[in-house]
Each structure stands twice: as structure tokens, then as C-alpha cells.
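The complex appears here minus one protein chain, its other protein chains still in place.
On to chain A.
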């Protein structure tokens, strides 16, 4: 049927119709294709520049190259903080099929702590799947070896090299250098945008000590490389590199030999020993005992280690030299004596009669001398030598608290020394103003009296004491104590000396004043003073002053007859300050023992050992140490007080006049 109908179709007209339609259709198609081309012209010509930018934004990303941290040396170039290659285990999550099982299996090969795993899992959540996440830092050789043998079992787990901070001196320098540790969220929050950019790619930041204070010097500036990344963010190629600027190397004024001697002399007893060059304020030794191993903190301290450090009764993390406050006891006497001369209240020859008791006229409350019966008639030199309380009670009373505290503040008491460490405390310099912030009661004259012997409200840091001693030893010229000696751009560059000029004019008005006090302090060690014997065998004349402060207020006015050293040590702070050579001092030392029976007996030998090492460092022969019997035991001399010498050199103190 269809065939029949086809035969009657009008074929010629249909062909013509088709031809017209085909041509029309083709024309429309050309129009359509032209329309598509117009769109491509729009994108590829008119908006080309814009899309080029967007294409580059897609693929080109800057990536930070962290700078190498500056190294830290002592003054003689001994390395104190180093960057060493280490190895860590890294896991690439996308290559691990069963994470928990892998971790369990891996734990059989390389011990993994719960913290390792917990912090790893936290980081995995914050990272991209193909980025390696550190699982365990600082592998030891044994672990690397065992993992290498079993590596085939753990696809996606790698041993990766990195640079980590190492402190070769360990605990010895911990309280000076401090440590770096991993940058955490809080650090980042505290940074402004610019700082944050400069820490791109850096994993560690100075946490305490020099590492923290000179963070800016040590850190350096990161470099950048422009990398081409794919849509997943994976790096394909490096297009351009701007190398990082490494941090500056730092040379500290510390002499590790002196530091070591100080630490060894402390022999594990809680306290601090500081040596400062009085001519410039450079800190030569800065020991705070006990100490800790800063290397523990660098790659994240384990909670067991941290707990051990924080719960230890002698608090090894506590920087006693910088932050510990102690009553200075008799160590304030030389400074006060100089004040008396400078203010014109005393002449060196003025004498005071010490009877063993000093009473304020019109009051029943009396203040004791160290020795029953007193030291008799004493002038300034003798008062320092014998540490005669009565002389200083009277001097303090004559000065009055306002002049006393104003004068003592010039030596840096009651304020931060400004040393280049973070966390320094101010201590307490007794003054009317200070008391007003604490109590509504006014100032009592009795408080002035005990302030004169370094008791009462007094609280000083070992650093303040060392600083004051150095300031006096340097003929009164004050310098800010500091560790920074030199900086250096790279190991081959020259060391650049940092300038720390005096912070003010000399506190000494007349050389004779200084000489008088100096004489007194020389006599402490070389005369009949509390430190008798400490200068034996030493090539230079040592000047010094001991101090034995009480930890607790006295409850009775009775003399304590208990001479047991351990018992006394539990009640006393033993302090000692010294400098040498006495006529033109080149080193000043302060030693504070938290628990020592007597300043001279316990702290004195420590100061002497530091000075011995200093002589060796200066090129001299090691002086022969005085034998223990050479050193006088207490501030009261045995031959002078054969029976019942009294405990505290620093005396009564603490207890305030009846309120």
C-alpha cells in the first residue's frame, strides 16, 4: 500500500522543498554555531585577563619555608642551643585503610603513648587526607631500626627527617636558655596578622628564657616558594623560591665553665647563684637549683614527665634566681651603710655601742643583736665586719623609712632589674607607700628598724641581690644585668657586640664612702668577720657579706639554743654576696640557699668556688680551696662567743610590733 502511494507522490516538488529546507536548516545551524563562537569570543577575548587571574589563583599558591632558628652560644662560643636532625613517624591518612588497627599493630613495633595517639588523631581531623601527620616525634635509633624492618606492613607510614632543637647542656642552662615548644592555638591567637604570617611553616616557638625573650632575633624570616598545586592542593611543581632569612645566632655573656662551677657548688641544694661582671652588667653565671632537662619540652613533654616535674617538692621548674623572693637579711647592710654616708647621716668613724639589745626610746619592745652582750663600740667598718645589728637599727631609724627605701631603690631593690628574661618579679622594698597598699595601719618605727637589717617586709630576688652587689662593686655605676653579648647573622659572619650603656650616674658621691664600705666587706672575709677564712688561698682580695635570714617569724624573744645544722637549715635562708678583686672588682657574686643554716658557712663556699673557677677562666692557676674548718661557722665567731652563739644573724624580724 505504501509502495502504491509512493508512486503517486509528487517527487520533483518534494526534492525542491527538501533542498530549500536543507539550505534554511544549514543557515540556521551556521547562525547557531556562530552564536556559540561569539560566546567564546566573549570569554576568551573580552574577559581573557580576568580568567587568567582566576586560573592562576586556582593553581599558584605561596608556601612558607620556615627559617632555621638562630643558635645560642656562650661567650666563648660553646654551643648551648643547637638545631639537630631528628626523625619522626608520619602517617598519611589516605593511604591507611584501617587506622585503628594500623595504630595497634604499629604500637607493637614502635611504642606509642596514649598522648601520641590522641594528639595524632586530633591533628588528622585538621589536616588534608594526603598530608603527612606526625605520629611520634624524635624516634631513637632502635625505633627507627625496628620500624625499617617492619615498614612493608605499614603503607602510608614513613620516617621523616626534620630539624629539632637540642640543648646540649641540658639542665645546666635550662633556667637561662629556657626552651622552645610546639606553637599552639593560644600562641597563634596572641599574634597579629603580620606575626602569624612570619610563623607560617614554623612549628616551634620560644617558650621561656632566652628562647622566648629573643624570639624575634632567633626566629628569622620565612622564605616563600610559589608552588603549583592541583585541585586537591597537592604540590605539582615549584615555580619560584625566595629563601628564608635564618634567625640570628646569639652569644650569651654566660661562661659555661663558671655556670657549671656554680651549679656543681650548689650541689643540688635549692637556691640560686649568680655572677655578674660589675664593669658592664654582663651575667657570667646564672644558676637556679634544682633544674630540669629542657630537651623534654621541645617535642612535647609526656604527662608522666610533666607531672614528675610539677609535683617534685623542690619545684625544679621554678626559676629561683629570677622569681624566687627571699628576705635579704644582713646582705643589705653594706648598701645601707653607703646610704648613711651618702646622705651625710654617718661618717665612717662614727661609732655605736652595741650592748646586745636596742630599744626604741619610750618603747618597751627591744631588738637584739646577734651576739649576747653585743659587739661593743663599733664604727662603720666594724659594723659590717661583725654584722652588728644595733649599728644598722640606729642607722635605719636615723634615715627614716622614706630615705631608706628611696636609697635602696637606687640599687634596684623592689623593682625589676630589666634583665633579658621574661617573668622577673619585683620583690618587696619596704616603704610607706608599699605598706599602704597592703594595710590600713600606718608605718611603725619598729618596721623601719627591722628593715635596717634586711628583715620584715623585705623580699628580694637573687638576681636583685646580685645586681645590687654588682652595682656597688662597679663603684656605684648601675648597669642593666643582661645575657646578650653578641649577635651574628650566620656562622661565618662576625660577631656584633650589643651595647648596654650604664643606666644612670654613679650612686657613689665620694670615693672615700665607697672605700669605707669596701673596707668593711673586705674585713668580713679577711678580718674577724662572718666569712673569715673564705679568702684563704685566693689570689685576690675578696670582699663580701653574709646574710642569714629567718624563714619564719619568731614567736618568742628567747634565744634559740638548738645548734643542730639541719634544724637551723630548715628555719634559715643562707645568703652570701661577694666581689673581687676588692680594690677594682671584676666579678660580683650572689648566692642564696633556700635552706641553709648560716649565710657564710653554707653559701660562702659556693661563692668561693665560683670565684675559684673565675680565676681559672681568667687564666690563673686554680686556687687551693679553703678546707671546711677554715671557714667560720656562724656570724657569731666561736672564739668570741664560745657558748651559745645565737641563730639568726638577721635577727628578730618578721614579727611586727604589737598591733
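Details
One rule holds in what follows: a residue touches a chain if its C-beta (ideal position, glycine included) is under 8 Å from a C-beta of that chain, and two chains touch if they have at least 3 such contacts; residues count from 1.
Please note the rule applied: contacts and distances are computed from a predicted model.
The subunit not displayed here is recorded in UniProt as "Peptidoglycan glycosyltransferase MrdB", chosen from "ABC-type oligopeptide transport system ATPase subunit", "Xanthine dehydrogenase family protein", "Peptidoglycan glycosyltransferase MrdB" or "UbiE/COQ5 family methlytransferase". Here the missing chain is touched by one residue of A:25, A:111 or A:373, and it is A:25. Of the options A:229, A:325 or A:422, the residue whose C-beta touches the omitted chain is A:229.
Take chain A: the residues that touch the chain left off the picture are 2-3, 5-6, 9-10, 14-15, 17-19, 21-23, 25-26, 29-30, 32-33, 36-37, 39-41, 43-45, 47-48, 50-52, 54-55, 58-59, 228-232, 236.
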